[in-house]
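The complex appears here minus one protein chain, its other protein chains still in place.
This part shows subunit A:
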Amino acid sequence: MIRLVPDHSARIQRSEKVPFTFDGVALMGCADENLAAALMQAGVLHLRNAPGDGAPRGAFCMMGLCQECVVFVDGQSVESCRLTVSPGLAVKSRR
């Protein structure tokens, strides 16, 4: 099996919460935790709008395929399920 998302569950630091932002809103998450999961934990489900009808979209496949959880980080479109939380990470939505 090919893992699209590396298994680094052991690296997630549950003891320590770090700040990051989503569209400028301050959130907290565990360092090295999956970004899509951290956003869900923080109650953020709506990550982008469908390009056609503008309907809300959020994390779906959680393995880098469906593109529904794509966000902007450093001006680039990236799947949030393939990123991890780091202190000060600034995430912009494609809403």
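Keep in mind that, in the parts below, a residue touches a chain if its C-beta (ideal position, glycine included) is under 8 Å from a C-beta of that chain, and two chains touch if they have at least 3 such contacts; residues count from 1.
The criterion applied here is as follows: contacts and distances are computed from a predicted model.
Asks: Just to verify: the chain that's not displayed, which of "Holin-like protein", "Alpha-D-ribose 1-methylphosphonate 5-phosphate C-P lyase", "ABC transporter permease" or "FAD dependent oxidoreductase family protein" does UniProt list as its protein name?
Replies: "FAD dependent oxidoreductase family protein"
Asks: Using the touch definition from the top, which of A:G24, A:G54 or A:G88 touches the missing chain?
Replies: A:G54
Asks: Since one chain isn't shown, list which residues of subunit A touch it in the complete complex.
Replies: So the residues of subunit A touching the unseen chain are 49, 51-52, 54, 67, 72, 75, 77, 94.
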